[in-house]
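Every protein chain but one is kept in place in this view of the complex.
Now for chain A:
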């Protein structure tokens, strides 16, 4: 179908975008890469929005190492995340995730900030940021604030961002020497949303496991992490199975998703150890 927009404004700066949002009487909607929003508008899931197009704000794009953190601007496109050498060196999980996100033409336009603010529970980047312990940076009328990733994702398509705020970027701890980051997912076709996906990071302090497409938001599997730290993979799979409550839908049953969670954890751990799963 054709998109329905109530109006459009091109933001010249973050300040300008915030003013536009503030002046939108609650109808404002931030447009970045548009690869989810325009699709939703086309399907009339979102009608009459006043679009605040932030896609030309160049200061929101780019990747930089700042001390021991990696900063990624909200408007950095998936394709750029997937090919950037700093991401490859310091957050390889994100690079691996890009290969699973939709198709090349969509990765050319879609942005990491858009994907995170959209908070699709089946999307890769939200779970990656959860596994890596990212910090989200938002700008609002009263200034900027940081939001820990554990507090950011709230529900399906819902984050801790206020309506008058814009996600400007994220920071991640850069990978330690010897850190391993692994992404596993099952999808029926290349580019489809995952039936279930799993991110695993192994650091000196312990394991981090985050899953996606198993509920209304990405899940940090604390029980599985503790069992992996104790070196008990079977216990980790059991714990994982108990701490996710996946939905049944036309793509997969809850039981199948729960089973896949354990399969993916075993595959990821096998890769940690250098075995082909």
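One rule holds in what follows: contacts are C-beta pairs under 8 Å (C-beta built on N, C-alpha and C of every residue); 3 or more make two chains touch, one makes a residue touch a chain; residues count from 1.
Here is the rule we go by: contacts and distances are computed from a predicted model.
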Inset, instruction - Pick from "Carbon-monoxide dehydrogenase small subunit", "Energy-coupling factor transporter transmembrane protein EcfT", "Threonine/Serine exporter ThrE domain-containing protein" or "Acetate permease ActP" the UniProt protein name of the chain that isn't shown here. - result: "Carbon-monoxide dehydrogenase small subunit"
Legend entry - Which residue of A:89, A:104, A:222 or A:255 touches the chain not shown here: A:104
Legend entry - Among A:23, A:141 or A:206, the residue in touch with the chain that has been omitted: A:23
Inset, instruction - Spell out, residue by residue, where the missing chain touches chain A. - result: 1-10, 19-20, 23-25, 27, 31, 34-35, 38-39, 41-43, 50-51, 53, 55-56, 79, 102-106, 108-109, 189-191
